[in-house]
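Missing here is one protein chain; the remaining ones are kept as they sit in the complex.
Letters A and B mark the chains in the order given here, with residues in each chain numbered from 1 onward.
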């Protein structure tokens, strides 16, 4: 595409632009760019990378010293209020994730008691049991299995090998990545004289709209009630969400995070990679928990780290002290 | 169902009951109950929740002050020796996990050299290779793959997308949740001058009766011999059991636990979430290891926590000291 057309597509994100135009065939990292690609830099620390780039065009923060470099190099450039967001939308101009055409493959098995929206795409090996409702433009990749009573909202994509257990509710415009298992039994057993007796897990899982679930993550159904994931929340790969958790809107659960049962996570919270949360704990809205932490008690909004969990600045000091102790 | 019929079904678990009867249509948490549902409370700390419940009926511990509240509210009530167990059995009155009807789907691929029990249920997309034996009432959900030489005992359910590698032995009445991979190669390589040479993993995995394996968990085969999971042991989601582990009877391995190779876990042990065990370590029967611990050496029965691993009371003191150190 023409750089000038890209500027138009980015709309209000653009602050200023240079006078050059050029043809672009892709987006790339600043250090890996080719003469037909566009890249971006976030701030002054990428100055050297900018000076050495092979890119044809760059998206910059609105800083004169970076603009001057781009001008000197004869690059196409624009400055943006949020260069990272502008770059995200630029990538979208060049890349379309794979999505099979609408239609139902003859190797799919669909119960007659299924409600199908318009333009759904159902791939080979998909099995849909009774009393399932798929919204318009739902896309099911190969070998997705849908147990009875499931509903999937408009425009949602479910990648290969996902299982949705009975009564799972998926909102609109969600993406469920390959191998995620949603609605399997929560881990509930009662100790008896002869061993562990199963607590039947009769509840269900509900995902809001615009939720993304990473590859091979698991979200369990509870004994009673619902495990719920709020609007716009994003879950990375290999994350475990236990039975009866309530995750708010617009949260991030990063890779390998594990939530035991009955955890509450408030809106706009971020749990970084490998963090664990003990059962029944409540995390206030707006909390940010550093990677590999353990949340064993309720926490207020703030930045937290470690095990024992402390405010992040304290954790940094503690880590420094432990390093000294290790050397002494 | 009638509350009076429920009382009968619970049998010896019931100590006392009120005189009310009512119709029940489901089970719910005490705070989420509706006027047609039954709930339970475990002890005095749920007193306020009991006072405010909308439930029609409640299962209580045998405590007069809780009974008095239930009576004052005009609820149906019973007291039970183990309210949680009584509630588990109550849920089972209202809920049946999905299970396809017996029969073999035409989209399944079954080697002629397969021994099938009575009333097996084999879903679309299942593939069974040669020399496999399925007991009576085995249920295989869609896209289960069974490599040669596998045996599955009576009444076992294998959920969608599970793979059982060659020679895996599954006992009776087991439940394998979606995406679990059983019998993949243990992680064994020998360093050579040119890189890592594979140690062939010629052993197999054996699960006892009444074992449950969570979604997307993995249990590896060893180089030689067997990786075994004892009777009644329950494994949560995303758990890794390495090659050659010997897990005893009635153990619990909670979410994201990871066992390296050759680990021994004695009967009735509990490893809480995200705990790791180093290769070759032996954990005595009856051990309880707190979440996010690391077991790097053999341990005796007891409660353990942390990394370095110490007795749980010591870990609590250490955590308090580290918190003070972080603040100072």
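Structural remarks
To be clear about the criterion, a residue touches a chain if its C-beta (ideal position, glycine included) is under 8 Å from a C-beta of that chain, and two chains touch if they have at least 3 such contacts.
This is a predicted model, so every value here is computed, not measured.
Considering B:102, B:117, B:148 or B:280, the position touching the chain not shown turns out to be B:148 (whole complex). Within the whole complex, the absent chain has one touching residue among B:61, B:179, B:208 or B:248, and that is B:179. Across A:179, A:225, A:244 or A:308, the residue that sits in touch with the chain not pictured is A:179. Among the residues B:43, B:200 or B:302, only B:200 touches the chain that is left out of the figure.
Considering A:75, A:120 or A:141, the position touching the chain not shown turns out to be A:141 (whole complex).
Contact with the chain that does not appear here is found for just one residue of A:215, A:245 or A:309, A:215. Contact between chain B and the unshown chain involves residues 107, 109, 125, 127, 129, 143, 145, 147-148, 161, 163, 165-166, 179, 181, 184-185, 187-190, 192, 195-202, 216-218, 220, 223-225, 238, 240, 242, 256, 258, 260, 274, 276, 278, 294, 306-308, 310, 314-315, 317-318, 321.
By the touch rule set out above, chain A reaches the unshown chain at residues 26-29, 32, 82, 84-85, 87-88, 91-92, 94-95, 97-98, 100, 105, 107, 123-125, 141-143, 159-161, 175, 177-179, 210, 212, 214-216, 231-232, 234, 236-238, 249-250, 252, 254-256, 273-274, 291-292, 319-320, 322-323, 325-327.
Assume only the chains that are shown with their structure count from here on.
Chain centres here are Cα means. That of chain A falls 28 Å from that of chain B.
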